[in-house]
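Have a look at this one.
Removed from the display is one protein chain of the complex; every other protein chain stays in position.
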Amino acid sequence: MQAILQQIQSEAQSLFGKGQVASYIPALAQVPPRQFGMAVARVDGRTYEVGAAHTPFSLQSITKLFAFVLALKLVGDELWLRVGREPSGAAFNSMVQLETEKGIPRNPFINAGALVITDILTTRYAHLDIALLGALRRLTDDANLSWNARIAKSERDTAHRNMAMAYFMKSYGNLVNPPELVLDNYCRQCAIEMNCAQLAQATLFLANQGRDISKDGHPGEQFLSADAARRVNALLLTCGAYDAAGDFAYRTGLPIKTGVGGGIVAVVPGKATVAVWAPELDGKGNSVLGGFALERLGELVDWEAGV
Amino acid sequence: MQAILQQIQSEAQSLFGKGQVASYIPALAQVPPRQFGMAVARVDGRTYEVGAAHTPFSLQSITKLFAFVLALKLVGDELWLRVGREPSGAAFNSMVQLETEKGIPRNPFINAGALVITDILTTRYAHLDIALLGALRRLTDDANLSWNARIAKSERDTAHRNMAMAYFMKSYGNLVNPPELVLDNYCRQCAIEMNCAQLAQATLFLANQGRDISKDGHPGEQFLSADAARRVNALLLTCGAYDAAGDFAYRTGLPIKTGVGGGIVAVVPGKATVAVWAPELDGKGNSVLGGFALERLGELVDWEAGV
Amino acid sequence: MQAILQQIQSEAQSLFGKGQVASYIPALAQVPPRQFGMAVARVDGRTYEVGAAHTPFSLQSITKLFAFVLALKLVGDELWLRVGREPSGAAFNSMVQLETEKGIPRNPFINAGALVITDILTTRYAHLDIALLGALRRLTDDANLSWNARIAKSERDTAHRNMAMAYFMKSYGNLVNPPELVLDNYCRQCAIEMNCAQLAQATLFLANQGRDISKDGHPGEQFLSADAARRVNALLLTCGAYDAAGDFAYRTGLPIKTGVGGGIVAVVPGKATVAVWAPELDGKGNSVLGGFALERLGELVDWEAGV
Partner (left out) sequence: MQAILQQIQSEAQSLFGKGQVASYIPALAQVPPRQFGMAVARVDGRTYEVGAAHTPFSLQSITKLFAFVLALKLVGDELWLRVGREPSGAAFNSMVQLETEKGIPRNPFINAGALVITDILTTRYAHLDIALLGALRRLTDDANLSWNARIAKSERDTAHRNMAMAYFMKSYGNLVNPPELVLDNYCRQCAIEMNCAQLAQATLFLANQGRDISKDGHPGEQFLSADAARRVNALLLTCGAYDAAGDFAYRTGLPIKTGVGGGIVAVVPGKATVAVWAPELDGKGNSVLGGFALERLGELVDWEAGV
């Protein structure tokens, strides 16, 4: 596995310069483009890393996965009254479908849907970031995990379109809290930082029938039921990569979640998780090298055979 | 003419109950439904009135006409860089076209376009309502004309969808001021009150080649150039009645502007203006009795013959 | 008036090359671009011409006006059950609104609406082109008026998109005849040819309260009721220029109908009609020089003063 990761890293170099760092958030635009890190965490506890696997990056939309899981734990299937679970067939921040479907976002991973999830968490927790951070700190076993205040502020200052969506949903009664408050929490959430090794670790419960694996002598927590974990994976497969979900599913066959920070996390159910980070994005907001790395990994590894 | 107005008033009674008072703004929903007033102002100074022609009502979208004229006087054709002049083919508060056309509203009379107009006025005037009120007080010769604070507040409290549009346009760079400030001004503007007699008077410059008519011995002011007045009338004809503009044009052939307060003002170029008010609305937000009255007036009056 | 037309012709020369001849129909693409003709017909019988006012050109969408008037005479207001009268807010051959509005085209002048009109005429007349040609021959007093078979065939061979619309409406039950037959008739209709002088003449009833003017000693026929003529003019004003209707209305203030053959006909109610032809089109399919000529005419002529 280590050799495979090194081969992928080596091949991926040739793609530097093919994408562009996210520019719509000023603070993100300053991230140096030519970086690449990758980490694999297996359900048996073995881990593999290559490149900048310990450099923290902005999770951005990848946090939508964790926020969604938290909300699903909180309110269960009631959640589906306020958000759908169909692929969107449109850009991640489109308002057209939201109008057609009267304020019910298509799924929890487009921006509008993620705002509803944050609204659910905002209603329940006094301090949203603490609640989400608490869960992520437990999952990564890192008490220092936090959000980047400069990026959160940069994001909040330019969040006009997300504000538009929040107010639009409020006009349909599908937002409980004031849009300003929901956006404050949402921008902090998006600004949470992790490195690849941590991200692979934090997601491992999705590959392990909902159970976090044991760490430092502590037995793994049943973070989510096995059944719920299977469903979350299906949702990641159909909706995890914005409007390129079908293409990613076709190329990798794996449940994934991408973020405009350049990170991607993928789940190999029953086997492992893979986190990859490279800040240059394609036209749909997904990491160019990240997509390549996952596709190559699928070709080079025979997960069944346990390599 | 007086006889014709009385005949129309009499016929219109049978339509009471066919529409519904605007319900989306709580304060408007309390207006008693079965009311009807109508006034005609001729360019030669003669005026005619019937029914509740002196009862003040909430102008609502009719103010978009005056705000637009004011903005056109201020910035001229530059205005068309920020707003189109095509009929919208969609509901007055739809966001679909706004996304397709990248934040440029189709015309100044749909809500999004009116917000851009208010934004232009907000940039130029310290006190928007005073500026607009100032013009309307001059045009009506009534120094007490004002806006209804209770309705403005009611409107502001429920302006989620307009806030969504304002933020959406801001995300495209087509809003200069903070959305909250633009909405404050917009809701005050919409809450301006007039009666039919005043409304016919205030609009007379559009029937009179841009020139206000003389009042109390003062000669009429050239409020707008003759050419600009002709163009404003064309715009009212194609875009003045939300998504029913074509239907109104077909039925009446006249430039008009409607409001959800139940008012409609129509221009008979070279001849007169007609203001009608009846708070019950049809499904597209236009006054049921108002539309009927204008259609009947067109059938009963031969404007060419000077009757 | 003659001097004004000559001035406009002279000014318009500078616009040659600013547009492009319609290319989607091969036979139309062969028309030499740098041509310009214009004709004015007054209700008092006086006529004025300049440039290529006697060169026949392909009427194309301008025939939609005559076909619509014929259908309105045939079935009256029943027509509005199958087609709307609102501006479309979308390109002339868009299918999006047709789907949203379940097979009812927005107005009779977008392609889908014109196909419904042709379907109505197809049901009533054994030989559509003869019926329509018959009316046009009477209105122009030219027994040789006909359609260009080569252009009709060229149009029919490439009518995939119109066929798509016809089948789409048939799926909603809004097309009675087989799409193939409707398209045959539609393409012949579009290929009818006239020159500017004839076009101004043929449309004069719309400026003359529905009455054709006397010719060669015959008294004028009441082709349409005065009321219906007024309504047709309103419809031309709101819907006559595809997706640029609002812009044309704003610039000229006149009811008009344009065609991709480069022709435009405008109505000055109570006064005159104006036909102009110049085959170079702008991006919305309207004649560049034609639009300019009508706008200049509006600035130079004071129709009220009878110049």
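Order as written gives the chain letters A, B and C; numbering starts at 1 within each chain.
By our rule, a residue touches a chain if its C-beta (ideal position, glycine included) is under 8 Å from a C-beta of that chain, and two chains touch if they have at least 3 such contacts.
The structure presented is a predicted model; accordingly, all values stated were derived computationally and were not measured.
Although one chain is omitted from the display, it touches the following shown chains in the full assembly: A, C. Considering C:94, C:185 or C:286, the position touching the chain not shown turns out to be C:94 (whole complex). Residue C:165 is the one among C:165, C:182, C:213 or C:232 that touches the chain not shown. Interface note: of A:238, A:258 or A:273, the residue touching the hidden chain in the full complex is A:238. Seen from chain A, the chain kept out of the figure touches residues 84-90, 97, 106-107, 227, 230-231, 233-235, 237-239, 243-247, 249-253, 270, 299, 304.
Residues of chain C that touch the chain left out of view are 94-96, 98-100, 160-161, 163-168, 170-171, 179.
Keep in mind that, in the parts below, only the chains that are shown with their structure count from here on.
Nearest to the global CA centroid, when each chain is reduced to the mean of its CA atoms, is chain B. Top contact pair of chains, counted by C-beta pairs, is B-C.
Separation between the centroids of chain A and chain B, computed from CA atoms only, is 48 Å.
If you average the CA atoms of chain A and of chain C, the two centres end up 56 Å from each other. For chain B, residues touching at least two other chains: there are none.
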